[in-house]
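For reference, the structure discussed in these notes is given below.
The complex appears here without one of its protein chains, the remainder shown in place.
Right, subunit A next:
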Amino acid sequence: MSATKSAPGQRHTLRVGDNPIVKWLLISVTLFLTVILLVVPLISIFQLAFMEGVAHYFSSLMEADTLHAVGLTLLVAALTVPINLVFGVMLAWAVTRFEFRGRKVLMTLMDIPFAVSPVVAGLLYLLLYGNNGWIGAWLYDHDIQLMFAWPGIVMVTVFVTCPFVARELIPLMQQQGREDEEAAVILGASGWQLFRRVTLPNIKWALIYGVILTNARAVGEFGAVAVVSGNIRGETNTLPLLVQAQYEDYQAAAAFASASLLAMLALVTLLFKAFVEWRQERSLNIESDKERKAVA
């Protein structure tokens, strides 16, 4: 009996778990749990959204509050993503292209937003920029309101999503090494040319995926935004906050209709991730083919 396709090397020795009974038992347990834990909840979002009919679904999406929440959510994402894109690329460039003291500390600091509870994140901003905070009091005197308004929502969203781009780029850039870029500099490329012609093509897909993740989280952030938004319906409600407000008002169908928009975005994110991984695998294969031919 030959083994099932296991290692990429196509070995024909039996490996652990190759016994067909074990194999299919493990696969079916996994699929069963995945369906129960992930697939059914996903489907039920759409089922619940349409529970009062298609007409109700679309009419609740066309309500002024919902449209406003969609608009605000898009605005927050549109401001957050470019900020974190620039920061992520800068940080990844600094920590993968240079050795300096405190490099590890910098990378750990970058991870803090992942570890901190979003409610704590919101609180940090509220304490500093709220009317009682030391910056907030000064802003208040100058009639600038950041908290309980859209700028505050953008600020906490930037905080919560700032590690995503860098996190996608750092492992890839570390793996790719500095040789290509060093060669380009020696050949006389300017900084911007170097980035556009050499670095960017190499990190393109990871960068796009980082942006997609940042966007998904920026659109869906709840805890931090709930703290600083003040929850004024039709004014400072983002889509996730509207979902909560509608749900707590016993407008379940409307809540799930709004939620279905967010779920669709999540599905697009997942599809895109699968696509990016497929592209990366393909480009790796092409490269290793090239190398094999070059060696031969």
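Just so we're on the same page, contacts are C-beta pairs under 8 Å (C-beta built on N, C-alpha and C of every residue); 3 or more make two chains touch, one makes a residue touch a chain; residues count from 1.
Everything that follows uses one rule, which is that contacts and distances are computed from a predicted model.
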If you look up the hidden chain in UniProt, what protein name do you find among "Sodium/pantothenate symporter", "CysO-cysteine peptidase", "Sulfate transport system permease protein CysT" or "Electron transfer flavoprotein small subunit"?
"Sulfate transport system permease protein CysT"
For the chain not shown, which residue from A:Q145, A:Q176, A:Q244 or A:S283 touches it across the whole complex?
A:Q244
By the document's definition of touch, the residue of A:L67, A:L109 or A:I232 touching the omitted chain is A:L109
Can you name the residues of subunit A that touch the chain not displayed here?
4-7, 9, 11, 13-17, 19, 22-23, 26-27, 29-31, 33-34, 37-42, 44-45, 48, 86-87, 90-91, 93-94, 97-98, 100, 104, 106, 108-120, 123-128, 130, 132-134, 158-159, 162, 178, 181-182, 185-188, 191, 194, 213, 216, 219-223, 226-227, 239-241, 243-244, 247, 252, 255-256, 259, 262-263, 265-267, 269-271, 273-274
